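With one protein chain held back, the other chains of the complex are shown just where they sit.
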Amino acid sequence: MLLTILYIIGITAEAMTGAISAGKRKMDWFGVMFVASATAIGGGTARDIILGHYPVAWVKHPEYIIITCIAGVFTTLIAPWVERNQRLFVMLDSVGLVVFSIIGCQIAIDMGLYPIICVIAAIITGVFGGLLRDLICSQKPMVLHKELYAFVALFSGVLYLGLLHYNVHENIATLITLILGFSLRTTAVYFSWHLPVFHFESAMPEKNEK
Amino acid sequence: MLLTILYIIGITAEAMTGAISAGKRKMDWFGVMFVASATAIGGGTARDIILGHYPVAWVKHPEYIIITCIAGVFTTLIAPWVERNQRLFVMLDSVGLVVFSIIGCQIAIDMGLYPIICVIAAIITGVFGGLLRDLICSQKPMVLHKELYAFVALFSGVLYLGLLHYNVHENIATLITLILGFSLRTTAVYFSWHLPVFHFESAMPEKNEK
Partner (left out) sequence: MLLTILYIIGITAEAMTGAISAGKRKMDWFGVMFVASATAIGGGTARDIILGHYPVAWVKHPEYIIITCIAGVFTTLIAPWVERNQRLFVMLDSVGLVVFSIIGCQIAIDMGLYPIICVIAAIITGVFGGLLRDLICSQKPMVLHKELYAFVALFSGVLYLGLLHYNVHENIATLITLILGFSLRTTAVYFSWHLPVFHFESAMPEKNEK
């Protein structure tokens, strides 16, 4: 129940970040709705498709996609307000990230998959939406080089899985993961933590180019 | 039957637009066939994968992919002719768009999905092919900011669904949707109609960037 409410907050916040990106690329209303929805529910869709977990979440619950479309168009009206409250959105986005990760992990657990696949499901659910947004809007994928974004999804998945493994009740595990994942993410944003970057400058063409 | 013929005209026209895009990016013949096929049948493939509707259309009907490959390579020979007859191709492309939308909608109806999912299936089928083409060829996705392209798919899906709901016979509904959808699209192209564009210029970095 709590998870559902947080999930809806999460997709709304993600949809708004998607809409802002679409606005920077001068897309029309349809484009805004599309990018908003891809950002918010693209991660869950990718997870369901890769795991063969049909029907995909929003096909069973079309209200999710209605929410993201409305959030997207609504964002076009309040973009300056969104800008002024950026800090709030970083927080909502962090909640979304951790909630998505927990849900992705839980679905893989319910399918009886290997623990490592459950963690990967958490990462895909948390990260793919933002990745899709950046690909569609031709931006360098933020999730692949910024403030532990994907790492938080990994951390949340492993933590949640570990707690369940030690027989912690599902609700407690969810709450602990939420609090620690959220803290990690916001701390990382605050201190601009990031994973080591691999920067390879070379005259060497790619293998395939040669 | 009529729908099948129009479908084949549609994928041929779409494949040719894909081949022209590939030619602008100096791809080899394989690249041309790939982009042509992705443009023409990528929308239906995305729809089938998202809805879990297996086997995917062209896996059951490989002749479709043969048509798009041939159309793609053939386009390399007649590119200047295609250019001179651009208006014809806008029309064929519009036919394809509406036909794809109707087919996508019908498949979702047959799967017993919610009406809004049927409309989304129409949009995905109509629009994803062009979106894929533009992503692969690193162009700004045209379908997300041009002349009601996606809106025509939405319109066709809603209209077709509405007509069936009021017990109009399938063939009649198809015909009406075709005529009105095609008219809307060509009129939009003629008058350069488009949806309101959301243009957001800002010093604000994305949520994830911050």
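We call the chains A and B, going by the order they appear; numbering starts again at 1 in every chain.
The definition used in the following text is that a contact is a pair of C-beta atoms (placed from the backbone, for glycine too) under 8 Å apart; a residue touches a chain by one contact, two chains touch by 3 or more.
Bear in mind the structure is a predicted one, so any value in this text is a computation, not a measurement.
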| item | value |
| --- | --- |
| Touching the absent chain when the full complex is considered, from A:Ile50, A:Ile78 or A:Ile179 | A:Ile50 |
| Residue numbers in chain A that touch the chain omitted from display | 49-52, 113-114, 116-117, 120, 131, 135, 138, 140-141, 144-146, 150-151, 154, 194-202, 204, 206-210 |
| Contact footprint on chain B, counting only the chain that is left out | 13, 17, 19-32, 34-35, 45, 49, 52, 54-56, 59, 62, 65-66, 76, 79, 83, 86, 89-90, 93, 130, 135-136, 138-139, 142-143, 146-147, 149, 189 |
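Criterion: only the chains that are shown with their structure count from here on.
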| item | value |
| --- | --- |
| Gap in Å, rounded to a whole number, between the CA centres of chain B and chain A | 28 |
